[in-house]
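Excluded from the complex is one protein chain; the other protein chains are retained at their positions.
Letters A and B mark the chains in the order given here, with residues in each chain numbered from 1 onward.
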Amino acid sequence: MTTGKYEAVIGLEVHAELKTNTKAFCSCGLSFGAIPNSHVCPGCLGMPGTMPVLNRELVEYAIKTGLALNCKIAEYCRFDRKNYFYPDLPNGFQISQLDLPICTAGSLEIETQQGKKTIGINRVHMEEDAGKLVHQGNIMTTPYSLADLNRAGTPLLEIVSEPDMRSPQEARMYLEKLRSILLFLGVSDCRMEEGSLRCDANISIRPWGQEKLGTRAEIKNLNSFRALERAAEYEIKRQIEVLEEGGQLVQETRTWDEDRQVTLSMRSKEQAQDYRYFPDPDLTPIIIGQDWIERVRKTLPELPDQARERLIKEYNLPPYDANLLTMSKDVLDFFDGCVAEYKEPKAVANWVMGELTRLLNQNNMEIKDAKISPSSLAQMLKLLEQGTISGKIAKVVFEEMFATGESPDKIVKDRGLVQISDESAIKAIVEEVITGNPKVVEDFKNGKGKALGFLVGQVMKISKGKANPEMVNQLLKEELSRR
Amino acid sequence: MGLMDKDIEKLAILARINLTPEEKETYAVQFNSILDSTRVLDELPTDVVEPLIYVLPLYNVMRDDEVRPSLSNDEAMANAPLHEEAKFKVPRLI
Partner (left out) sequence: MKLYQLSVKKIAEMLARREVKAQEVLESVAERISQVEHKIQAFTTLTLEEAQKTAMDIDRRGEITGLAGIPCGIKDNLCTRGVKTTCASKMLENFIPPYDATVVNKLKSDGAVMVGKMNMDEFAMGFSTETSCFYPTHNPWDLARVPGGSSGGSAAAVAAGEVFYALASDTGGSIRQPAAFCGVVGLKPTYGRVSRYGLVAFASSMDQVGPLTRDVTDCALVMNAICGYDHRDSSSREAEVPDYRDFLQTDIKGMKIGFPREYFLDEVEPSVREAVKKALLKYEELGAVVEETSLPHSKYALPVFQIIASAETSSSMARYDGVRYGYRDENAQDIAEMMSNSRGRGLGPEVKRRILLGTHFLSKDSYDAYYLKAMKVRRLIKEDFDRAFEKFDLLVSPAAVSTAFKLGEKTEDLSGVLNIPANLAGIPAMSIPGGVVDGLPVGLQLMGPPLAEGTLLKAAYAFEQGSDYHLRTPILEV
């Protein structure tokens, strides 16, 4: 998009739900889609007399994430209460971190068309999630709402970037990269549509060359990469229009309306919130020594950037392939699992990025929910290489593997899909085709190149696609030259 | 500078406490006298004093990430003024 004399400035605040076993401050299990209010205890219901006890895993995940994002891990941090009233907030306060977050001053790299760009991470802090409100119909017109507190107390990391992005595309790349890092770390499911990864964008514009930031709008309700990109595009355009028309921008919160593809002001009548943060007296401070950090560092898995390098260096894959394969940890694991058994990385990459991705998208599935295993893809590729099946049959076999999870051997055997490489068997079909299509044979002899293709197709059709295509070609040419 | 009626009103909104006009009046008087009584702290120089946030020498009190039983939905709802479809029922938000 063109922004004329203005430069866009974007910063993102991302909330990631962590996939620990239990909630942040009580021992209830996490749930998605469970019976409402069935993963709750006196603690996360905010009953009188209950007290929070910190989940160690939350701190471990935060340190891990901080290290992966090149952050400084705080030696001393603490929890604060953020006070506000909402029916999905059982205690009337959210336990969060205000001025002493666990991680600060980090960064990640994105790959723009102009090359690598570093985006700063201002801070990462730990907090708890609220419950969910269900409205009947529209929030404005519903007579009442229903609160389900299963989600209340789920551990969250809030990851706040610096305002370092200059276009909606960069914002999207940052979010994609951040998501892939979190997925590689295994700390979050990062499902945007289910809300386990949530994103708010701070967007402002300023004349090129101006250092001072413009008045920003905070955009909420961005639950897909696409929504982020579209909303940012819309908002930048809107802000430019306001200024161009001589208007003034106000600092405000806006929401992305997916149906109408616009951002709408959420200004409420009530005066600005005052969250009255103060240190939570029921929790102790957290002191993180170097030994703890080193222990966590040792558990860090390979991260997307490292994996990308590996695919390029060790497997000679083009950067494009390496990027796609490292978007998600599950995809990379599938690829690596397959290459371990079938050592032709480019062939594996083609199938993973091609057929597999196509079928996943078509079925709206994620790779880890698919029935097909890396090992079965490797087996299939071996069958292909050995000539047991043809490339065309391979696609049929792959679809069957994807749908049923059966091994390729079994599918090929059960459905009789073994490639026919027996010369006499193919010769018989070739003869049958030549005899049955005298007109086409005539055309071939008159130099019509297309005629050969038709005859090959006929042979394949009669053999139900199983005839070895190379042999069909060769034998057809031989037979035709004899006539 | 004392608290005015409108300040009390603002606090009442922040704290979600509906006050009667009489309560507002009473509180305004009481608050100003309490605020006056805290003035005595101003005479103490505390620039170099660290705030005492935690009275105990404890830190890193944490638990293992192990699930313990939750309440049943019936138990969770037992004290609820209104509930429906296993959820807490509240009037509309706006």
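Note that contacts are C-beta pairs under 8 Å (C-beta built on N, C-alpha and C of every residue); 3 or more make two chains touch, one makes a residue touch a chain.
Quick caveat: nothing in here was measured; it's all calculated off a predicted structure.
Colleague: Which visible chains touch the chain that is not shown?
Modeller: A, B
Colleague: Considering the whole complex, which of A:D257, A:D274 or A:E423 touches the chain not shown?
Modeller: Answering carefully, the residue with contact to the hidden chain is A:D274.
Colleague: Tell me which residue among A:I10, A:M126 or A:A147 touches the hidden chain in the full complex.
Modeller: Missing-chain contact among the listed residues: A:A147.
Colleague: In the complete complex, the non-displayed chain touches which residues of subunit A?
Modeller: Residues 42, 45-54, 81, 83, 85, 87, 90-93, 145, 147, 149, 274, 276-278, 281-284 of subunit A touch the chain that is not shown.
Colleague: Under the stated touch rule, tell me which residues of subunit B contact the chain that is not displayed.
Modeller: Missing-chain contacts on subunit B: residues 3, 7-8, 11-20, 23, 26-27, 30-31, 34, 37-38, 40-42, 44, 46, 49-56, 58, 61, 63, 71, 75, 78-82, 88, 90-94.
The rule is short, and it goes like this: only the chains that are shown with their structure count from here on.
Colleague: Taking each chain's centre as the mean of its CA atoms, how far is subunit A from subunit B in angstrom?
Modeller: Taking the mean C-alpha position of each chain, the two centres sit 40 Å apart.
Colleague: Okay, in this complex, where on subunit A does subunit B touch?
Modeller: Touch residues, subunit A against subunit B: 20-22, 27-29, 35-42, 45, 53-57, 59, 78, 85, 87, 133-135, 139-140, 142-149, 270-271, 274, 276, 279, 281, 283-287.
Colleague: Going by the contact rule at the top, pick out the subunit B residues touching subunit A in the complex.
Modeller: 10, 13-14, 16, 53-54, 56, 58-68, 70-73, 76-77, 84-94
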